[in-house]
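Rest of the complex left out; these chains stay put.
Chains here go by letter, A and B, matching the order in which they are written, and residues are numbered from 1 within each.
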Amino acid sequence: MDARRLKRLLASVQRGEVSLEAALGQLKVLPFEDIGAAKVDHHRALRKGFAEVVLCQGKTPEQVGLVFKALARGSQTVLGTRATREAYEQVISQGVKADYRELARAIVANPPKTRPRLGPVLVITAGTGDQGVAEEAVLTAELMGAKVERLYDVGVAGIHRLLAHRDLVEKAKVLIVVAGMEGALPSVVGGLVGKPIIGLPTSVGYGASLGGIAPLLTMLNSCAPNVSVVNIDNGFGAGFVAGLIARK
Amino acid sequence: MDARRLKRLLASVQRGEVSLEAALGQLKVLPFEDIGAAKVDHHRALRKGFAEVVLCQGKTPEQVGLVFKALARGSQTVLGTRATREAYEQVISQGVKADYRELARAIVANPPKTRPRLGPVLVITAGTGDQGVAEEAVLTAELMGAKVERLYDVGVAGIHRLLAHRDLVEKAKVLIVVAGMEGALPSVVGGLVGKPIIGLPTSVGYGASLGGIAPLLTMLNSCAPNVSVVNIDNGFGAGFVAGLIARK
C-alpha cells in the first residue's frame, strides 16, 4: 500500500505530472509515515497468526468494550489481558463474539482456527497460586501458534514430582517456569534440560517476598545459564517470548 | 555405561545369579546414581560443541590454572569467564594452550574448529562502556556455534544510528541488547523487530543507576513484549541463551 503510494509518486514524476521540487517536498515528510506504515506491516507480518493485544487493566469496562469493537473486525484475533468479567460483558454487549478465560483473566475474540503445532512449549508452575499467571502465558503462546503443555504444582520442595515427568520436560522446545515465594524452580528445571527457559516470577507470597521481588531476584541470579526472566506476573510477556522462540 | 550396568544387573537376575531381593536392594540405590550419570551424559550431549565453563572470579590465579589443567584434556573446549590476566598466565604455565580475550576478560582453551554458522545473533550496545560485557556474550554465543554480528554504541539518545542499520537488525534470528545507565535500548530494538531479544543490563553508570539496578528494572518493565532479561553484567548468560535459541 505504502509501496504502492511511493510507486505512484515516482510514476507521476516519471510522467512529468509532479515536479522534482514537489516530489522532494512530499518525500521529505513521507518517509517517516512510510516507515510507520512499513513498521506496522512488518509488525503485523511478524505477528502473523497472532492477535492485537489490549491491556485491560487501567481501562474502564466501557473502554475495553469500545476498543474490542474497534479492533475485532473481520477475522482479526484480539486478546485482552488482565480483564475483569465486567469488561468481558461490555465486550459482549458491543456485539463482539468473544470468550472469557476466567483463570487467565483474558478475553479472546476471533481465535485462530488452525491448530497450534509449533513447539511444544511447556509451562511449569511451582504452586497452585501461580496458575492464573501461567494460564495467561499458555493462552498467549497458543495464540501465537504454539502447542502448549502444562506441568503444574511441581515446586522445588517436592522435586520428585518434577522428576517424575522428565519426558514432558525433555520434549519441550522452550519452557516457561512460573514461581512465586522463593522462585527457585527455574534453576532446577534449567539444570535438567538444555533448552531456553523463561523465568516468570509471580507476586504469590507474603512478607519478605516483597510482592514478587524475591522470586524475581532468585531467577535473575540463577546458576543455570539457560534462564532469562520477565517482569513479575507478566504471563503475556513470557508466553510471547516463548511463542517467538517456538516459531523458529 | 549406566545402561550397561543396569543391563548387566538384569541379566544376572535373568540368569538367577542375583536374587530378587538383592537386585531390589541394588536398584533402590542405583537409580539416583544412574540419573546422575544419565544427567551428566545428557548434560554433555546438550552442550555438545560447547565448552566447560569456569567462573574465574573468586578463585585465585593458581586455582584457575589447576582447573584448566584438569578440564582442558583432549579437545574439550574450556571457557573461563571474569578472568584476570594473572589467571591466564597461570593457565599457560600449567602447559595448557589457551587464548586470553582482553575485552571479554575470558580465557579460551581448545576453541571449536568448525566455523560458527547458526543464527546469526546480533549483539547491540548502547555505549562504549558496555563493550566488555558484550564481548563476553559474543564469545559465548560463538563457542555455542552461532555466527555473531556486532552493532555497538547505538544508544537511544541517538536513535538514528540504530535506524541506519536496520538491515543488520532484521536479519538477526535473536538479539542481545546491552545497556547500562537508563537501559532503554532493548525496548526500542524490541519495537523494531519481531525476534526474541535478550536484555543485558550493565553496571555502567553512577548515582541513581544503583550499580545496574536501574537498567535492570527498565528492561524488566519493557513495553516491548519480546524482551526477556538476564542478570547485571551477565554476558555469559545472555550469550548462552542466545546460542540456545539460535541453535534451534
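Here are a few things to note about the model shown:
By definition in this document, contacts are C-beta pairs under 8 Å (C-beta built on N, C-alpha and C of every residue); 3 or more make two chains touch, one makes a residue touch a chain.
These figures come from a predicted structure and were not determined experimentally.
The complex in this file is a homo-oligomer whose displayed part has 2 chains and whose full count of copies is 8.
By definition in this document, only the chains that are shown with their structure count from here on.
Centroids built from CA atoms put chain B at 25 Å from chain A. Residue ranges of chain A in contact with chain B, taken from their complex: 39, 42-43, 45-47, 53, 163, 173, 192-196, 198, 216, 220-221, 225-232, 236-238, 240-241, 244-245, 248.
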